[in-house]
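Removed from the display is one protein chain of the complex; every other protein chain stays in position.
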Amino acid sequence: MNRLSVDLPGLQLKNPIMPASGCFGFGKEYGKLYDLSVLGAIMIKATTLETRLGNPTPRVAETSSGMLNAIGLQNPGLEGVMEGELPWLEQFDVPIIANVAGTETADYVEVAKEISTAPNVHALELNISCPNVKEGGITFGTDPKIAKELTAAVKAVSKVPVYVKLSPNVTDIKEIAIAVEEGGADGITMINTLLGMRLDEKTGKPIIANKTGGLSGPAIKPVAIKMVHEVSQVVNIPIIGMGGVTNSQDVIDFLSAGASAVAVGTANFVNPFICPTIIEELPLKLDELGINHISELVGRSHRF
Amino acid sequence: MNRLSVDLPGLQLKNPIMPASGCFGFGKEYGKLYDLSVLGAIMIKATTLETRLGNPTPRVAETSSGMLNAIGLQNPGLEGVMEGELPWLEQFDVPIIANVAGTETADYVEVAKEISTAPNVHALELNISCPNVKEGGITFGTDPKIAKELTAAVKAVSKVPVYVKLSPNVTDIKEIAIAVEEGGADGITMINTLLGMRLDEKTGKPIIANKTGGLSGPAIKPVAIKMVHEVSQVVNIPIIGMGGVTNSQDVIDFLSAGASAVAVGTANFVNPFICPTIIEELPLKLDELGINHISELVGRSHRF
Amino acid sequence: MIIQDKMIVKSQKEIAHNIFEMKLSGKLVGEITSPGQFVHIRVNDSYEMLLRRPISIAALDTAANEITILYRAEGQGTKSLSTKREGDIVDVLGPLGNGFPVEETEAGETAFLIGGGIGVPPLYELSKQLTAKGVTCVHILGFQSEDVVFYKEEFNALGETHIITVDGTAGSQGFVTNVMEKLGTDFSTYYSCGPMPMLNAVEKMYEGKKGFLSFEQRMGCGVGACFACVCETTEGSEKNYIKVCSDGPVFPAGVVAI
Partner (left out) sequence: MIIQDKMIVKSQKEIAHNIFEMKLSGKLVGEITSPGQFVHIRVNDSYEMLLRRPISIAALDTAANEITILYRAEGQGTKSLSTKREGDIVDVLGPLGNGFPVEETEAGETAFLIGGGIGVPPLYELSKQLTAKGVTCVHILGFQSEDVVFYKEEFNALGETHIITVDGTAGSQGFVTNVMEKLGTDFSTYYSCGPMPMLNAVEKMYEGKKGFLSFEQRMGCGVGACFACVCETTEGSEKNYIKVCSDGPVFPAGVVAI
């Protein structure tokens, strides 16, 4: 028996660990450092219909136990990803979750329709929560009605299950979660980054050219845990949790909060081997907790 | 000339530094450690109409570069504060900002009416953003209409200027800020804590008895800076900024973002002398930046 | 007076499994007024671990201007503290709280000191001060197992000492209450520090006797300003909530609702 296996819509995962979208490119760089087949899955960088050059630099800044980024969805566009990135990933025994972004419903639909036909794309992650682009992105993620409609539109064309990635920058994330479930989402991924800003000490101007950026890393973990805890109690679809995971204990925490699997973002920059390290450590953690299978942990923060 | 003096509605501050509400009790404890007259002002612990015992313990938990608290507005009630706390503070040459909380409009109004008559209370801070009580508190802070009405009701009875304390746990804080300005607020204080949770490593249950708590400390500073930056551009009333201030550079950052004065919360627990230390360091910071008066820094992140 | 002191590490050693003894020197030492007071320690300079850790003063050497603390390196913070070496500087706030009242036991009388696990440390300085004044101290110290027993010799040197472990690997097997049953109640005062269930059992078993218990609670400020560390009081007590950090950590038996 594989103590770490997780079955989710479209995804038979060897283990619940996957790099988060935008923190792992399309796998090529980290693929030089270790065998990507050890991963549960890979969430690739957001793909838009056309090539995107993203925001001006500086695009990152450090904050206490966190970082800000405003990459702005730079990516080679649907065609570039279908032809230049996904085929290379086929050599690995790992399901791909394609992060889909756009500025209007039609974009999302077109990208989703196409990219869900790629043989190794086992699920989509609908990015309605990117804080770093002027149009689309986060606006889809703050209005429950729009979020629901977009989910339904994408569901209608996708050949694979659809997960929706939620933004924490809302008054009530439960409302959005329920809306996307009603829209037909097969799962939820959460959380995307919080909005933040850092100023240059001398000039007082924002360091990031885009002014605001998305806050990620350990600083946001308590916010993410709280949101996974509450959302997992109001929806019946599984959650892939993320936000500040840096070690195997953090993974246990997200599962306890109610996530079924966990994505690792910023921590890849701190330690490029963090995903395989966590995967190795997890069985030891299960031993310590006297637990057979990792799924037993899911939601224990609010069960019984 | 006092290079640090700040004039705000109701408040002639020697300097822009004041302890944040809930992190300084009613001054007695820190008053044993240093002369409270050095402070710009003091924001006292939330006062409610009746005595409150607050939440069960544990009430605090540590997170990466932050902490969670769920004190639950424990306080001796209006009478207790008027008789037992405020008179003692009169010995110091320091204006008091009274943090007012309640479960319904009538409570707020009654507390505001009374407490604003205390001779050393120079301003009220309307707490519509406490995340740690079941009723009232944060619900007033997430709906612009309710926030505006409450502000107006309190304004109508208060003998001193009214500042409204905003919650960061909203989709659009600008909306709330504009609403309280329309309601007659003389100023804004921001931000209160973000909602968060930490789980016990062994049991997987929330450490804090109240389950969720308010996240404060350096971890939230980028979120606070971003919000002060945006709110200061849409209202014409001054802002007292806070969230993660631990040193004099952080103060410069909040002023640059658009705050006119700055409150220090969690950092008092890390270093009980932090407020006087920052006050001493500020003139040196001004020298470094080649600036005469601290007010020149206000809003430089978005000016010219 | 409470001061914030940059204390110098005089020594640090692991005296049992994950149990460290650290000696610190600084002017804070001169401010200590009673055994059972504690210090609030910043474990390192990083803001990653923001909160201070409360640790009891286990021994006081005014002549050498030194205190000893005994702590278990368990979580992140105490583990970081355990990496400090001789000569390092530690940011310490203290002394905090009100300790055990030595004056409540007269010379010639007998006091029972009951400690559990990492609650044992403050009893050491207490016993030193009681015995110095002529009180006969009987120590009843409970631990999980042999590898985490500490200061057995030190307590032995001060008076009768009973060690009891949950797994029986050191001393007798069982809980402190097993020893207490055997020893009877022929004493004037008891003093206790340890986990809540132990304090509860001790208080029950010694009902009617004069006793003082030291409590733990998660803390923010450590000085009484944040209301993090409250305990509920028993009915009829004048306050509803008391603060462990500034009203305690030591309270007379019967005050705290346990």
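All chains are identified by letter, namely A, B and C, in their written order; residue positions are counted from 1 within each chain.
We adopt the following convention: a residue touches a chain if its C-beta (ideal position, glycine included) is under 8 Å from a C-beta of that chain, and two chains touch if they have at least 3 such contacts.
No experiment lies behind these values; they were computed from the predicted model shown.
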| item | value |
| --- | --- |
| Per the touch definition above, residue among A:L13, A:I71 or A:M190 touching the missing chain | A:I71 |
| Residue among A:G40, A:G141, A:G217 or A:P238 touching the omitted chain | A:G217 |
| Sole residue of A:N127, A:T151, A:S248 or A:N268 that reaches the chain not shown, by the stated touch rule | A:N268 |
| Touching residues (missing chain, whole complex) on chain A | 22-25, 28-30, 32-33, 45, 51, 53-54, 57-62, 64-67, 69, 71, 74, 207, 217-218, 246, 266, 268-273 |
| Touch residues of chain C, complete complex, unshown partner | 44, 46-48 |
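Here is the rule we go by: only the chains that are shown with their structure count from here on.
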| item | value |
| --- | --- |
| Interchain centroid distance [CA atoms averaged], chain A/chain C, Å | 47 |
| Geometric centre distance via CA averages, chain C-chain B, whole Å | 36 |
| Chain A residues counted as touching two or more neighbouring chains | 64-65, 218 |
| Interface hub residues of chain C, defined as touching at least two other chains | 47-48 |
